[in-house]
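A single protein chain has been omitted from the complex, and every remaining protein chain is retained in its original position.
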Amino acid sequence: MNRFGERFAFSTFGESHGVALGCVVDGVPAGLAIDEAFIQGELDRRKPGQNAFATARKEGDVVQILSGVFEGLSTGTPIAMVIYNGDQKSKDYENVKNIFRPGHADYTYFHKYGIRDYRGGGRSSARETAARVAAGAIAKLMLRELGITCKSGVCAVAGIEGLAEDFDYAMQSEIFALDLRAEAAQKAAILEAKNAHDSVGGVVKVRIEGAPAGLGEPMYYKLDALLASAMMGINAAKAVEIGEGVEAAKMRGSQNNDPLTCKGFESNHAGGILGGISNGDAITLKVHFKPTPSIFIAQQTLNTSGEEVECALKGRHDPCVAIRGSVVCEAMAALVIADMALLNMGRKMDALKRYYA
Amino acid sequence: MNRFGERFAFSTFGESHGVALGCVVDGVPAGLAIDEAFIQGELDRRKPGQNAFATARKEGDVVQILSGVFEGLSTGTPIAMVIYNGDQKSKDYENVKNIFRPGHADYTYFHKYGIRDYRGGGRSSARETAARVAAGAIAKLMLRELGITCKSGVCAVAGIEGLAEDFDYAMQSEIFALDLRAEAAQKAAILEAKNAHDSVGGVVKVRIEGAPAGLGEPMYYKLDALLASAMMGINAAKAVEIGEGVEAAKMRGSQNNDPLTCKGFESNHAGGILGGISNGDAITLKVHFKPTPSIFIAQQTLNTSGEEVECALKGRHDPCVAIRGSVVCEAMAALVIADMALLNMGRKMDALKRYYA
Amino acid sequence: MNRFGERFAFSTFGESHGVALGCVVDGVPAGLAIDEAFIQGELDRRKPGQNAFATARKEGDVVQILSGVFEGLSTGTPIAMVIYNGDQKSKDYENVKNIFRPGHADYTYFHKYGIRDYRGGGRSSARETAARVAAGAIAKLMLRELGITCKSGVCAVAGIEGLAEDFDYAMQSEIFALDLRAEAAQKAAILEAKNAHDSVGGVVKVRIEGAPAGLGEPMYYKLDALLASAMMGINAAKAVEIGEGVEAAKMRGSQNNDPLTCKGFESNHAGGILGGISNGDAITLKVHFKPTPSIFIAQQTLNTSGEEVECALKGRHDPCVAIRGSVVCEAMAALVIADMALLNMGRKMDALKRYYA
Partner (left out) sequence: MNRFGERFAFSTFGESHGVALGCVVDGVPAGLAIDEAFIQGELDRRKPGQNAFATARKEGDVVQILSGVFEGLSTGTPIAMVIYNGDQKSKDYENVKNIFRPGHADYTYFHKYGIRDYRGGGRSSARETAARVAAGAIAKLMLRELGITCKSGVCAVAGIEGLAEDFDYAMQSEIFALDLRAEAAQKAAILEAKNAHDSVGGVVKVRIEGAPAGLGEPMYYKLDALLASAMMGINAAKAVEIGEGVEAAKMRGSQNNDPLTCKGFESNHAGGILGGISNGDAITLKVHFKPTPSIFIAQQTLNTSGEEVECALKGRHDPCVAIRGSVVCEAMAALVIADMALLNMGRKMDALKRYYA
């Protein structure tokens, strides 16, 4: 179950304090130019240790392609990529070796698998998302050829919401802020929480442009359903909205329906999706991230023997996981769209006949 | 792609104005008592035409089991169920035969498949959800044997939110209201919109109790990810929240983390899921439904020839799809948990050895 | 696990003595003309009770389409088909109600599911293959549009092998014999065994013409691997050969390699498949069926209490399952090729770009 997607599919492996992590991307059409610098660039966007708003863990996150590319082009065979772990400083975890960290997956992994990998987050660590970003970079390369772009940014931090939606600005912002005017307050909120040994939540927006109408496979592989799965599966995500999202539930049909004209839809409350299928408009969604569970304030918890103990974490953690999470949302969105683009082929008999003519 | 689930899997078929719709449930363990009256009862909860708050379309929704059950017990083979359509009054759709209905899937289906089934919603109609409810009833029967219950109700209509969470009351409320005190205002809002030829949105809560810790398959079949997919794939759903959901993004880690004591978790902001795996606490989620797109106010749209026309719908439609949607949410939740319960077996080597000892 | 295929996928349901059996075909491209008479005709070819060489069980095998077709065309939604059981004369099984029939699946189903459906073969009955033939007929309709044909026939019965490979003659032969000159001896062998209350085995050949080069998905969904799975999964199949098959293992490379010229391959030892991918030549395979396990000679067996008893079957059974099995092989082959044809789309980047241009 460490695999995602049907036709453009990827699987990931690796733990935060193991030898390496990586992914295998299966189903990439042959003949796609694989720009390694672009893939590395995407990883660098997600990479920790770059400023005060992310964990200080240092990782080169250097990706190596092991297969599936020949003379710069995809061959149609699986593209395996590996990232060796550099900074495996797991001694930060020694004092919580036998203590369940509140808000963390160590409690549930222990109950599910009966194994305690006390070195750190292990498989449940957000470090795993580096592999998703590598896979997502391949998806973005493919989508680029089809004129489809995926962009992301942070719209809210600690409840401080920006109004603007400037995805280009987000690319240069240290916290991927979508609104320059909200950025300073958002940064201040992060640092304040950090100094208080606490953490904050945040909200990410994703916008996909250029997707043709027709993507999404009803009934149980709808575009919105798969996007929801992709986003909710990201570490710390607790809510996903498509288009107008929670606001739509407060509206009347006459407000929420998007009128259709010769020039296209007059509004986009739907977020570009109707009946689980893209309608040709921009696909928009929001992902809500809880505050990082790793905080340095003492907390009530249990140890593996079932005794009540106080948990006092050490180490280096993101004060706001939504920041780097935005890069992951974008990667996952690209992976979903790439899969849908392949799945949609052959849905019409005439296209099939043309293909084999 | 009309299939959902891995081990406890179901697929559905059928259109709103076709001969019949139904489902095939695959993976039901052998030896489960199949209570047909219970299945029919679940369908009756979702059935239209029962009061002023739902469409007047009359459907008996009588389910017939075609296979997989012998002498009242599941045999381990696929359980096929069929519901023949009674009221196929598709002449309501004659005046919109060539007109794309705003907010509907007919536009996207047409672009995807190149086919226009002008008889009505077709496959994209909420009528399809009857098949999900039938499948969900089997899941609920299985979960009952494991001491797991799934309940649902409507917490908000047209922005009017109830505070109480009384799932027992919801069972008897005409609008499945969770809060008796909000119910009257919620009903009034529905009728007001209906009289104005308009519609309203609503919000559904689902609560799963008795689920053991350990359900959910990381990385890409996490419990929350699959629940998100299951819910977002329901007609008109536009947002899904797990536990504290969107509110979590506004909190600090010290507030949002659930302290763990010998008696269990002290709070449940997590909604019973950590790292995509159930933690033994109640699993809670919210689904936001947009207002029914089918309204009787004239709207701007295109016809299939690409000309701008006015759309004037006739017929019978739910003024608030969230109401009957709550039964569907509950069914889908049960189906997800059933699948997860089967998938979780064999995750530990000692359990596997015990099984084959 | 009652589902087969990835893109052109089908699932089946139903037991030999239940209410009905049927299939749901998912992934049929929209716009395919669905010729119901053709589907019924395919079922009629497989139908029992037509001559002395098959079981006397009378079944109309009338198929009804429940969904997925509108105005004679596939709509892209699941095509559900149902065949109600007519002749449910399960009293033939009363004397073996608690007795495991040698060579049958009742022993293994009992151990797997802990349930004994003593009415007859149940899910393991060859009756289930009617549903496959219905699904296969849809596949054949699609392949016909692409210029691909699947043909089958019986090449050997009871060790009596024909030399000719006349698929047109097989269509009119009561035993689907590929060689007119061997037919009489083959028929005689069947009747002789039948009169001796025994049964015989047989061998089926399948030939697929017109398939383009490029079908088959390495590594683990190769064309030959999937054909092998499809054929070996048919009731009573015990061996599958591709092309030269078992003979290839006795040859030298210089004999077995097929020389390639401007006019195509000079021979076809490969059976049209290289590296698991079709090479454009005819795809050929053979399926070996064991003799029908249902014989009327007394046999040593156990009852469900574990006591040794004599099994004396009554009823009506095919003296040679390979005969009607050939229609099933042909259907399964068509289903495999249809799936492969859809899967192959989008394997090249330039095709993907052309599709979305």
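All chains are identified by letter, namely A, B and C, in their written order; residue positions are counted from 1 within each chain.
The working rule: contacts are C-beta pairs under 8 Å (C-beta built on N, C-alpha and C of every residue); 3 or more make two chains touch, one makes a residue touch a chain.
Just so you know, these numbers come straight off a predicted model, no measurement behind them.
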### Message
I'd like the shown chains that the missing chain touches, ordered by label.
### Response
A, B, C
### Touching residues (missing chain, whole complex) on subunit C
1-4, 6, 12, 100, 102-109, 111-114, 123-124, 128, 156, 158-159, 193, 198-203, 213-214, 216-222, 224-233, 235, 237-246, 248-262, 266, 269-271, 273-280, 288-295, 297, 299-302, 306-308, 322, 343-344, 347-348, 350
#### Entry: Where the missing chain touches subunit B, by residue
6-7, 29-32, 74, 76-77, 142, 145-147, 212, 218, 341-343, 345-353, 355-356
### Task
Kindly note down the residues of subunit A that lie in touch with the hidden chain.
1-3, 9, 11-15, 18-22, 24, 26-27, 30-31, 64-68, 70, 73, 75-80, 82, 109, 112-115, 117, 119, 122-123
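We take it that only the chains that are shown with their structure count from here on.
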### Task
State, to the nearest whole Å, the distance from the C-alpha centre of subunit B to the C-alpha centre of subunit C.
38
#### Entry: Shared interface positions of subunit A, touching two or more other chains
6, 218, 343, 347-348, 350
